[in-house]
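With one protein chain held back, the other chains of the complex are shown just where they sit.
In this document, chain identifiers A and B correspond to the written order of the chains, with residue numbering beginning at 1 in each.
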Amino acid sequence: MAEDRLHEVLQRWEPVIGLEIHTELTSSRTKMFCGCEVAFGGEPNMRVCPVCLGLPGALPVPNAFAIEQTVLAGLATQCEIARHSLFHRKQYFYPDMPKDYQISQYDLPFCENGQINVEVDGGGVSQRPDVGGAPGVTPGEDGSYVTRIGVTRIHLEEDTGKMVHVGGSEGRLAGATKSLVDFNRAGTPLIELVSEPDIRTLEEARRFAQKLRLIWLSLGISDCSMEEGSMRVDGNVSLRRRGETELGVKAEVKNMNSFKALHDAMLHEILRQAEVLDAGGTVIQETRHWDVGAKRTSSLRSKEEAHDYRYFPEPDMVPFEFTEEFVSGIRDRLPELPDARKARFRATWGLPPHDATVLTSDLDMAEFFEAAVIIGGDDRAKAIANLMLNDLSAHLNAAGITVTASRIVPAMISELVALVEEGTISGKQAKEVFSEMAETGDAPGAIVELRGMKQVSDTGAIETVVDRIMAQNPDKVEGYRGGKTGLMGFFVGQVMREMGGQANPAVVNEVLGRKLG
Amino acid sequence: MALSESEVRHVAQLARIALSDEQVATLQVELNSILGHIDTIQQLDLGDVPPTAHAIPVVNETRPDVPKPGLSRELALLNAPESEAGAFLIPQMTGGGDQS
Partner (left out) sequence: MTDSLDLSSLDASQIRSAIAAGDFSAREAAEAAFERIAALDGAVHAFNQVTPELAFAAAEKIDALLAGGATARDLPPLAGVPVAFKDNMNLVGTNTTCSSRILENYQSVYDCTAVARMLDAGALPLGKLNMDEFAFGSSTENSAFGPTHNPWDTDRVPGGSSGGSAAAVSAGMATITLGSDTGGSIRQPGALCGVVAMKPTYGRVSRYGCVAFASSLDQIGPFSKTVEECAISLNAICGKDPMDATSITRPAEDFTQGLDAGVKGMRIAIVRDMLEQDGIAPEVKAATHAMAEKYAALGAEVGEVDLPSAEYGLSAYYIIGPAEASSNLARFDGIRYGYRVKDAEDVIDLYTRSRAEGFGPEAIRRIMLGTYALSAGYYDAYYGQAQKARTVIIRDFERAFADYDVLLTPTSPTTAFKIGEKCEDPLSMYLSDYYTIPVNLAGNCAVSLPVGLGADTGLPVGLQLIGTHFAESTILRAARALEAEIGFDTTPPTVRALAV
């Protein structure tokens, strides 16, 4: 029903959304400013040292690899890479922050002015009435559209520790009487990407976050696990009357730690603001916290004054000067990115847009597909794609596993496709073979062998059977010849049963037609 | 620039220092006398002069991404005013701070 209200609200109000996405560089072996290992979980305070505990006298030394990974991320999102940059101190007191300032970046981030293309198709399109003619929006075939979302900046900083609140309900702040602080995570390299407020619908927001995750995964800079918090999404939402160009007052929504949460939180925040505005009120600029349980955002306003971060250049470090050689050296490390891969899938194998999109939106599926095509041959690519998008996807969803976890390997898919295309088995048989190989992990050929499923196309053998069936059913033969052509089905069925379903239907029809006619 | 009493209180809040009214009064006087001297720097016309963060110009000081042994948990918690279950124990939070 919230969806219905949204539809009604969207008639009057246009959401303007910008996302801030923090991602831990889990590909880095060590923390941002010390040699402690980067890992998830474990016993508290087991991966700490004087630097990441902020002990008196300890000094930070930046991790070269984390900086390179950040530049790589910038290049992958078409950012300009700063020639001159440095770290700043962002100062505020919080128990999970050892030094009571965060080493971050301020006016000289490593990456600025990039962009990410987000494709929206299917139901999501209806959330965007203005597809035609909206700036940065390109309508595509089959009713889909692509919108260009600007990347304001990507900067590098250090993650905080973690607090467990004791006495409240399951580790939540509310009602807690005391807290336990663990600094294992403190100092983990963290990149913050800030988007332009170019996002206009919930679907665009979700797709943007998913696309970014896919890009980060392609680069291998992070595991992007939202469950483990290695990827965290905050958003700024404001509403304005349709047709209006001025921006409305925005609220920042935090703690949206899944794509579902992102959708739900944005949805409820849009409805909340519409309610305020429709009642003639004004939205307050504030930070709001998404409460998954209560399905509502609530103000994070604290007793303390509005933040005054007192940024100043980190004096424990020296500036960075990136040469052209340095940047191009990192550009050389760029792998094929999702957009390029999708284009290649379409161009090389003529896959329809939707198929190409789905196959390239999951790195493992894309790898699997390419491997299967190498074995099966280019002209079988389409058939392989179909088998993957139908039987394989269905199987994986049902089993709730990823393709890498399944017993099915690319060679099986290409072999199965070959068996069908060479007429060795029927499409119907292929389904049986698929489910068996999914279960046993046996090769399709072996299964067909074992089950004696090879279909008979030998005309002679089929004629013998046809003659016998006709001899056994003279009346039906009469009937057919008398015009009851509907009996053809009866004869086909009889022949098939006789031959254990292994007769090639095409040949059976041909022979029957000839002998009855 | 002279500090008002409320500015002194605001700065103390930013610095997380609880000041008595007496301290606020004393500090307002002391800080303003120091600022009175410091403000001579405002007379300098330094429009086009670049700022210096470090006197010795060096760039790109980094470390390789190689793990180093850290502290045992015993040493990490050695100076903890209070600890529990291997973590630093603190009283309840009131009010959110910030997220990275």
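Convention: contacts are C-beta pairs under 8 Å (C-beta built on N, C-alpha and C of every residue); 3 or more make two chains touch, one makes a residue touch a chain.
Please read all numbers here as calculations on a predicted model, not as lab measurements.
Screening A:Asp278, A:Asp316, A:Glu336 or A:Glu449 against the full complex identifies A:Asp316 as the residue touching the chain left out.
The omitted chain makes contact with chain A at the following residues, 50, 53-62, 89, 91, 93, 95, 98-101, 179, 181, 303-304, 308, 310-312, 315-318.
One chain is missing from the display, and on chain B it is touched by residues 1, 3, 7-8, 10-12, 14-19, 23, 27, 30-31, 33-35, 37-42, 44, 46, 49-56, 58, 61-63, 71, 75-76, 78-82, 88, 90-95.
Following the convention adopted for this analysis, only the chains that are shown with their structure count from here on.
Those residues of chain A that touch chain B in the shared complex are 22, 28-30, 34-37, 43-50, 52-53, 61-67, 86, 92-97, 102, 157-160, 163-165, 167, 173, 176-183, 190, 192, 232, 234, 254, 287, 289, 300, 302-305, 307-308, 310, 313, 315, 317-321. Of all residues in chain B, those touching chain A in their complex are 10, 13-14, 16, 53-54, 58-71, 73, 76-77, 84-100.
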